[in-house]
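The complex is shown incomplete by one protein chain, all other protein chains being positioned as in the whole.
Our next item is chain A:
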Amino acid sequence: MEKRVTFNKWSVGILFAVPQLLLIFTFFYWPAGQAIFWSLTLQQPWGGGNIWVGLDNFRSILANSDYWNSVTISIAFAAISTAISMVVALILAALTDRQLRGSKIYRVVLIWPYGIAAPASAMAFRFILAPEAGFMSIVNHYWPGFWDPGLDGNAAMASVIAAFSWKYIGYSFIFFLAAFQAIPRSLIEAAAIDGSGVLRRFRDIQFPLITPTIFFLLVINITESFQDSFGIVDIMTSGGPHNSTNLMVYKIYSDGFKGLDFSGAAAQSIILMLLIVLLTIFQFRFIEKRVHYR
């Protein structure tokens, strides 16, 4: 079923769209255009000159092994953190949706983490996961050298994934819970009367009905893990050790602002934008086919 509102005059529609278009132009198209221009030049940081180099910036980025490392770990980061946050949120939402004593309290408690700013949660995780002072010091006490995020890239990556997933568990949880609540009770009660258990009801009734939400969250979570991981990486690892947490979005920041290589950073952000566009197209073309909209 399609919904379409029609106006007699198309100009009215344009008029309604103007404020939004203005905002999009100012905060997206204009900077994006600027970034494309910068990516084709070498910009002197203080202004006063730029040299046209065509696609040279892209060539040198794509020839750089550090950049490919950053792409690989960004994809791994997106896959793992999205999987963790969505699966955990789904389980928690399914559990709190049931008529349990105190489920309202659980809901509030589980939603809270999303209200905390990313840098604050990163700060908290830095203390929790510090090898000599935090929780992991107990593990290190029995197993010396096991947890060393200062030198061990995998440990550093695990800390960043933990902090990021933790935040997005709360976000996904809100949507999953709303989706569960929207399922008519009568359906589940009827199934229960027919004698189907909790898992069966989840598999055959609830899960198919929440697939639009799962799809939506998949798109959002993957996009955000490419773009929103910046604050957490900056506070927890600054991209280290030896580039093991230097995600694409963080590399853009450190090359551009710390390294004053505006052109290289602009080229990288164009590539990141294209990657996200491609990912989104892929998701809508292939995964959405499995989604049942009501």
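Rule of thumb we're sticking to: contacts are C-beta pairs under 8 Å (C-beta built on N, C-alpha and C of every residue); 3 or more make two chains touch, one makes a residue touch a chain; residues count from 1.
The criterion applied here is as follows: contacts and distances are computed from a predicted model.
Colleague: Determine which name in "sn-glycerol-3-phosphate-binding periplasmic protein UgpB", "Electron transfer flavoprotein subunit alpha", "Ferredoxin" or "Lrp/AsnC family transcriptional regulator" the UniProt entry assigns to the undisplayed chain of the complex.
Modeller: "sn-glycerol-3-phosphate-binding periplasmic protein UgpB"
Colleague: One chain is left out of this view; which of A:R59, A:R203, A:H242 or A:H292 touches it in the full complex?
Modeller: Final answer for the missing-chain contact: A:H242.
Colleague: Who touches the missing chain here, A:A120, A:A133 or A:L187?
Modeller: Result: among the candidates, A:A133 touches the missing chain.
Colleague: Out of A:G13, A:G115 or A:G259, which residue would touch the omitted chain in the full complex?
Modeller: Here the residue in touch with the unshown chain is A:G259.
Colleague: Touching the absent chain in the whole complex: find that residue among A:N64, A:Q181 or A:T280.
Modeller: A:N64
Colleague: Spell out the interface residues on chain A facing the chain that's missing from view.
Modeller: 42-48, 51, 53, 60, 64, 66, 126, 130-134, 149-153, 236-238, 240-243, 254-255, 257-261, 263-264
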